[in-house]
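A single protein chain has been removed from this complex, and every other one stays in its place.
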Amino acid sequence: MSLIAAVSGVHDSGGYRRPPNLVAWLVLMPLLAWLFLFVIVPTVMLVVVSFAERDALGRIVYDFTLQNYIRAFDWLWLKVFLTSIWYALLTTLICMFVGYPVAYTIGRAPLHWRGLLLMLVMVPFWTSFLIRTYAWITILSKDGLLNSLLVSAGIFSHSAEILYTPFAIVLGLVYNFLPFMILPIYTSVEKLDNALIEAAYDLGAGPVRAFSQVIIPLTRPGIAAGAMLVFVPSIAMFAITTLMGGGTNPTIGEVIFKQFTSGRNQPFGAALGTILLLIFVLALWITRKYREED
Amino acid sequence: MFFLRLKFMTIDGVSHGASNSPRLGRRVTAARLQAGLFGFWTALVFAFLYIPIILLVVFSFNSSRLNIRWEGFSTRWYGELFGNKVLIDAFQNSLSVAIATTILATLLGTVGAWMLYRYKFPYQRALGLLIFIPMVMPEVLMGVSLLVLFVQFLHLPLGFLTLTIAHTTFCFPFVLVGVQARLQGLDPFLEEAAMDLGATPLQAFWKVIVPYLMPAIVSGALMSFTLSLDEYIVSVFTTGAQSQTLPLKVYGMAKVGLNPQLNALSSIFILVTFLFAFGSYFFSRNKKT
Partner (left out) sequence: MKKTITLVLSALAAILVGCGKAPEAKKLSVFCWSEYIPQSVIDQFTKETGIQVSVENYASNEEMLAKLTAGGGEYDIIQPSEYVVEALIAQKLLHPIDKTKIPNLSNIAPQFLKMSFDPDNSFSVPFMAGTVGIVVNTDLIKDDIKSFSDVFKPDNKGKIVVLDDAREITAWALLSQGLAINDMSDANLDKVKPVLANWIPLVKVFDSDSPKTALLNGDVAMGVVWGGEGAILLQSDPKFRWIIPAEGTHLFIDSLAMPKTAKNVENAEAFMNFILRPDVSKKISDAFPYTNPNLAARKLLSEEQLNNKASFPSDADIAKMQVFRDIGTQGSKIDEIVTSVKAQ
């Protein structure tokens, strides 16, 4: 940190934020209204439903019950939660290490290249998810392209099990979430001042020190944002774990989806969803509070 | 012009001038090595991103109906695609919802991030947490609760409007979080200096802050567009017959084999995007030199 202080003298924006005036409230209104109508109201509905019962057809019957929560506190669902969080964590870490150099290279590229490179990161994902995923299945399957390549190159003596393993799940998750790591990091790298990096080098830092002590700390907001944008949505993502993992290891998104559909038990699904939201909000609240006190 | 001077002061200090330090040679080599390694890695990652896409394009010329094995060259799927009104309509619906979502989500996210950064609102930390709820909420919960909200409380007919609202709800947090990250460490005097030079807060925001935030805004817009284009579960519950998007036609197609017309459609779309992207690249390069 001392190196940054030496070369940058970052301003503290702490005393800068003002109390809002009427205009500020008016400008914030659309966001507040949106949050109220389409985030708070559905969340409240979810919580209400989680205390309700359902009829034979799966329609909600508004009789108060704690049954859904009693059922939810079971080792089984905890295990499912942990599996989901574990995959999300692994995906986030790998995306970080794989994505950072890419984001850095794009952010440091000549100005007129950056837009093009950014587009190139995103364009593969403008194809249909299923086609992309089935393409991966074709590549990774036992008689697939990768195996025939490895066998004919003599690296493997016979086809390996790649598809329908945890490795395939992580590969699929990393593939689909990588852009959501690269883009936010890019926006942090892009604003790095060249003079700052040069100053770091001038003070005698090699590339390793320049990165560990100046560049990475300065791009930390982008890394943190990328980590959020990858970790949070990947917890409940289950299409990849079922398609590329063979569906043998249930995750929380899949369990909730099945309770809503084939289980015809929306209240129980809602209770699991409410617990997921609670765990998440608590974790975020604590980390933020801790950071502020730090 | 005041903002021109400001830009010069703080934004994008692109100064490629060499430094005069004595150990210059060794450090330049090390920096080059780092850039080279990163460049190589970036090329590898791009290859990784495009492997399935290459396969997808190759299979669009496959004569086999089943998207699994190569059986011979054919342009049949391209021909059939142009006669497939349902698929093309669905694709158009997907595009218009994605574009409307991108505009709304980018506006909400950018303005929201700026206001939350600039002012200290009461309950701000709770507000900051709320923004993550649509991101963590499993899609089926969001789809069903929005459906109930639209139909039973707001009495909105299901279609383009409800679908766009639903998509915007899970997209704008991506913009907001990205823009917030870019705002961290922003020179607080940037806006004040602009106002000292006679700009109104709106002008200062529009002429100074927005350009500064532009990379984050563009990233957020790209993410929103991508998320909206591919959403299935939320869409099932929040759209009507007039706005059937492409994923709704594609899911369930797997049971008879994904139609290679989809590969053809994706290939054409990628080609058009490439032409557009490279075109604007050459345009901007020629403008610069």
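A and B are the chain letters, set down in written order, and residue numbers restart from 1 in every chain.
Simple rule for what comes next: contacts are C-beta pairs under 8 Å (C-beta built on N, C-alpha and C of every residue); 3 or more make two chains touch, one makes a residue touch a chain.
Just so you know, these numbers come straight off a predicted model, no measurement behind them.
Novice: For the chain that's been dropped from view, list the shown partners it touches.
Specialist: Touched by the chain not displayed, across the whole complex: A, B.
Novice: Tell me which residue among B:Gly39, B:Gly128, B:Gly159 or B:Pro201 touches the hidden chain in the full complex.
Specialist: B:Gly159
Novice: Which listed residue, B:Gln34, B:Ser96 or B:Thr273, touches the chain dropped from view?
Specialist: For the chain that is not drawn, the touching residue is B:Ser96.
Novice: Going by the touch rule given at the top, which residues of chain A touch the chain that is not shown?
Specialist: The missing chain touches chain A at positions 54-59, 76, 79-80, 83, 134, 137-138, 141-144, 159, 163-164, 242-243, 246-250, 255, 258-266, 268.
Novice: What does the interface between chain B and the hidden chain look like in terms of residue numbers?
Specialist: 66, 68-69, 84-86, 96, 100, 103, 144, 147-148, 150-152, 158-161, 236-237, 239-242, 244, 248-257
Simple rule for what comes next: only the chains that are shown with their structure count from here on.
Novice: Take the average of all CA coordinates in chain A, do the same for chain B, and state the distance between these two points in whole angstrom.
Specialist: 15
Novice: Can you tell me which positions in chain B touch chain A when the two form their complex?
Specialist: 11-16, 19, 21, 23, 27, 30-31, 33-35, 37-39, 41-42, 45-46, 48-53, 55-56, 59, 67-68, 107-108, 111-112, 115-121, 125, 127-142, 144-146, 148-149, 153, 165-166, 168-169, 172, 174, 177-178, 180-182, 184-189, 201, 212, 215-216, 218-219, 222-223, 225-226, 229-230, 232-233, 246-247, 250-251, 253-254, 258, 262-263, 266, 269-270, 273-274, 277-278, 280-281, 284-285, 288
Novice: In their shared complex, at which residues does chain A touch chain B?
Specialist: Residues 10-11, 13, 16-20, 23-24, 27-28, 30-31, 34-35, 37-43, 45-46, 49, 98-99, 101-102, 104-106, 108, 111-116, 118-132, 134-136, 138-139, 145, 175, 178-180, 183-184, 186-188, 190-191, 193-195, 198, 201-202, 204, 206-207, 211, 218, 221-222, 224-225, 228-229, 232-233, 235-236, 252-253, 256-257, 260-261, 266, 269-270, 273, 276-277, 280-281, 284-285, 288 of chain A touch chain B in their complex.
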